[in-house]
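Notes to accompany the following structure.
Note that one protein chain is taken out, while the other chains of the complex remain in position.
And then subunit A:
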Amino acid sequence: MIEFRDFSFRYREGDAPVVRDVTLTIPDGCFVGITGAAGSGKSTLTYAVNGIIPHCYPGDFYGAVTVEGMDTVETSLTDLSRAVGSVCQDIDSQMVSSIVEDEVLYGLENFGVPRDEVEARLADALELMGIADLRHRAIDSLSGGQKQKVAVASIIALRPRVLVLDEPTAELDPASSAAVFDLLATYAREHGTTVIVVEQKIALLAEHADMLVIVDGGRVRFAGAPGEVLEHSAELLELGVNCPRSTSLVNRLRASGLYAGPAARDVAEAAAACREVIA
């Protein structure tokens, strides 16, 4: 379980807290999507989970953040990394090797994965991300999307209990983005992994996440099941979060009293709602 208790954080060089008074509980195995306008504090929330703050970016840390009972301030970054796998926003900087195979091997070697397990984990991670054919390719020769898949594969190979991804589909086309989210959701279900994804594509989050967290000005404005959060599409729009059109359509039907069901997370649910209204 991951817990934020009255968590606020101000970067050392900042004037004001980037995240304020966040209290949030994320159950084990939950797929959480965090979204919000640029600069709202989404990434800082994830940095608190993987320990990047305060261990790498110092500042004023108030409240507490615990991951599986480990206080992220008191636990070293290395110890936290055994439980939390992180994919950073800047993929190019994340690459420490020149070849895909070496990149995935890097973490496995460091964490001392037994030699007889390494090959299977390496192959599984590449297979899962659909990049087995890139195994011996130079990372410099890959597209941005392929690099993102390599970055995710290199973390999945470590089989962390918590997976933190900061905009993992930023350089992917819509089809590839959906495919990556499908893979992540399937992986999380099969392995009981808690997944926290910062993502701008709310439609993807709505479809795959168990919990949506909307951040604005460093505060959590909405947190809950996607259906519940998406009911507030008008407020979300004011916060700079554009809900899927299908969601907005169903919410309008709800507002006009034509439909009393839950908010639609995707086109299929919206179509079902429309059919119900017409009938």
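The rule is simple: a residue touches a chain if its C-beta (ideal position, glycine included) is under 8 Å from a C-beta of that chain, and two chains touch if they have at least 3 such contacts; residues count from 1.
The criterion applied here is as follows: contacts and distances are computed from a predicted model.
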{"item": "\"Energy-coupling factor transporter transmembrane protein EcfT\", \"Xanthine dehydrogenase subunit XdhA\", \"Electron transfer flavoprotein subunit beta\" or \"propane 2-monooxygenase\" - which is the UniProt name of the missing chain", "value": "\"Energy-coupling factor transporter transmembrane protein EcfT\""}
{"item": "Contacting the left-out chain in the complete assembly, out of A:E3, A:D21, A:D102 or A:E171", "value": "A:D102"}
{"item": "Contact residue for the chain not shown (choose from A:I52, A:V152 or A:L253)", "value": "A:I52"}
{"item": "Identified contact with the non-displayed chain, of A:G69, A:G112 or A:G257", "value": "A:G112"}
{"item": "Hidden partner interface residues of subunit A, rising order", "value": "50-52, 56, 77-78, 80-82, 84-86, 88, 90, 92-99, 102, 105-112, 115, 118, 138, 140, 154-155, 158"}
